[in-house]
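If you scroll down you'll find the structure; I have some questions about it.
One chain of protein is taken out of this complex; the other chains stay put.
For subunit A:
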Amino acid sequence: MLALKSVSRHYGQASALDGLDLVVPDDSYVSLLGASGSGKTTLLRIIAGFEEPDTGTISLRGARLDGIPPHKRGVGFVFQNFALFPHLSVEDNVAFGLRYREERPVRDKAEVRERVQTILDLVGLEGLGRRSVGAISGGQKQRVALARTLIAEPKIVLLDEPLGALDANLRERMCDELHAIRQRLGISFLHVTGSETEALLMGDQVAVLADGAIAQMAPPDDLFRSPTSATVARHLNAFNIISGTVREGRLRSPVGALALPAGIAAPDGQPMSVALPYDGISVKPRRDEASDGISARFVTAEFKGPSMLSFFRAADGSLIQSLVHLSEPRPPRYEPDQVYALDFDPELLIAFPERAH
């Protein structure tokens, strides 16, 4: 397993990683979800040895990695831009590590050819070996990059937004294949992405990177069902985060007073954030009397095929999103600038009590 202990990395005043702990178990697929600029690429580069942490330790199967030059770490890296060797053919790209690595280079030409063939078959590139890497498509380049890394039999493979440069169709297919390939080889993948759907789809475990540390690491369904902090919930891009203060068992927030789920007992004056699922909101015409709940003005809607995402602006200016799964053929129609009441079942709320300031 790969273990990082209180790893920090600063760039001048700004800190990219701040006391980060992470464990990637053997034979598992971990996806790391982080917003752009959250330091996720820095983290991978530190594991691979392209950068060194300011403090903290990294170990792989008990052996220290930090301080060891990248070519002696046995860590595979798949780059977002593929980083194929432009002057070599597909075959030569894949064979590169076997031929020229410092330790145990394979000199036997027949063996190299055979292993290249095997790995090309594994990633689905049969018969393309002689092509120039300029003459293949984006998806094929991704496979070459993967094959090139896998043939060197690394102990762990780091994938830096590997699907970012592919179009949506291809991305889904590659997701399945990445899973299948990893399971066949039995090594660990650490897959970094900014897309919550990709992270949830790919990972046996999903780690959320925020503020330079891992905010939560859990299997995807656990993470989705019970995020442990407002930050994690925000990263999942499926919740409205509403902050306020508890008064008489209700949450007083800028968007209105909200009922809290049963079982949440918080003293008056307790600051609290709640996560309200996008798809837990039912939009009703405006009530006349001032009451509980959220009143908000309809802004716009995005039609997404099987679902529709609507944007409402609350009285204080904050944006509230509502997702309707379109099981009925006719999508709901809201009038622009019309105020609606956004109702929801309080039991759907996930509450995050915060420490008083």
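The definition used in the following text is that a residue touches a chain if its C-beta (ideal position, glycine included) is under 8 Å from a C-beta of that chain, and two chains touch if they have at least 3 such contacts; residues count from 1.
One rule holds for everything that comes next: contacts and distances are computed from a predicted model.
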Next on the checklist: As a check of understanding, state which of "Carbon-monoxide dehydrogenase small subunit", "Sodium:proton antiporter", "ABC transporter permease" or "Sugar phosphate isomerase/epimerase" is the UniProt name of the chain not shown.
Outcome noted: "ABC transporter permease"
Checklist outcome for this item: Contact with the hidden chain, among A:V30, A:A48, A:A301 or A:A314, goes to A:A48
Item to check | Residue of A:S31, A:T149, A:N240 or A:Q270 in touch with the missing chain, whole complex considered | outcome: A:T149
Checklist outcome for this item: Where A:V7, A:L22, A:V75 or A:L276 are the choices, the one touching the absent chain is A:V75
Checklist outcome for this item: Contact with the hidden chain, among A:R61, A:H87, A:R130 or A:H325, goes to A:H87
Checklist outcome for this item: Contacts from subunit A to the absent chain lie at residues 48-50, 69-77, 79, 81, 83-87, 96-97, 100-103, 132-139, 145, 148-149, 152, 154, 165-167, 169-170
